[in-house]
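Removed from the display is one protein chain of the complex; every other protein chain stays in position.
Now for chain A:
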Amino acid sequence: MNQMNPEGYTTADGRKIGPVLMEMKNITLRFGGVKAITDISFDIREGEIRAIIGPNGAGKSSMLNVISGFYVPQEGEVWFKGYKRGPMKPYQVARLGIARTFQNIALFDGMSVLDNIMTGRLTLMNSGLMAQAMWWGTAEKEETAHREKVEKIIDFLEIQAIRKTPVGRLPYGLKKRVELARALAAEPKLLLLDEPMAGMNVEEKEDMCRFILDVNDEFGTTIALIEHDMGVVMDLSDRVVVMDYGKKIGDGTPDEVRNNPDVINAYLGVSHD
């Protein structure tokens, strides 16, 4: 299923996928006596759209939190860009080039769309607190440069009309898009999307799909996403990891996964002993 050239492969639509960017080796995560994840291994390659799917409670979000470094697994190793990763603070994760969006939107409601997206660039700003507060020296130049990047993202995600609108006043679908914009503002190497389509209508889903594909295509960003909507997952992703009850039950291209008997059982339901 996973016999691939270490240098990468070429997808059906002609995109070049690079070498392994992140590798999870035998991850086990426990909360007290509860095993959320049991001995899972898989990799994410550069330029890939990688999906993690599974029924409710399968451990998908826990897995994403392990990838993002928010949870530290009791067993197993996480390798990123060829180095083994130890426990890290969130800002260290961000500096490594990992950004994410959340299942329940986590934006600053009172701030404008523009300001929210600007916060995504905080880890890339160099001038000190005093310089920024006094608007002195390099701070001004720096903010102009960052604003330019942010405007490119606003243009990319077609949210020009709400640039100055406070996020709290926006409908759900647009908030999701703003969250994606903020994650993109950090210029991540690896972008983690936690249920990017949850609660959206068909049109919003189609828009979001197109944005995800365009992000991958335009910026070369590697994307790992969790999603419930099977149609979306199968259309979008290059490779899919399927989880059930904390275990990996399938891994491969959408077609391989679709025909995997374990996966069919997990989704259509068989009795678990």
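The rule is simple: a contact is a pair of C-beta atoms (placed from the backbone, for glycine too) under 8 Å apart; a residue touches a chain by one contact, two chains touch by 3 or more; residues count from 1.
Just so it is clear, contacts and distances are computed from a predicted model.
**Student:** Look at the options "Outer membrane lipoprotein-sorting protein", "Ion-translocating oxidoreductase complex subunit B", "Radical SAM protein" or "Long-chain fatty acid--CoA ligase" and return the one that UniProt uses as the protein name of the missing chain.
**Tutor:** The missing chain's protein name, per its UniProt entry, is "Long-chain fatty acid--CoA ligase".
**Student:** From the listed residues A:Arg30, A:Arg85 or A:Arg163, report the one that touches the chain absent from this view.
**Tutor:** Among A:Arg30, A:Arg85 or A:Arg163, only A:Arg163 touches the chain that is not shown.
**Student:** Could you tell which one of A:Ile27, A:Ala139 or A:Ile154 touches the chain left off the display?
**Tutor:** Checking the options A:Ile27, A:Ala139 or A:Ile154, the one contacting the hidden chain is A:Ile154.
**Student:** Which one touches the absent chain: A:Glu7, A:Asp109, A:Asp214 or A:Asp255?
**Tutor:** Once the missing chain is taken into account, the touching residue is A:Asp214.
**Student:** Can you list, in ascending order, the chain A residues touching the missing chain?
**Tutor:** Residues of chain A in touch with the missing chain: 13-15, 147-148, 151-152, 154-156, 158, 160-161, 163, 210, 213-214, 217-218.
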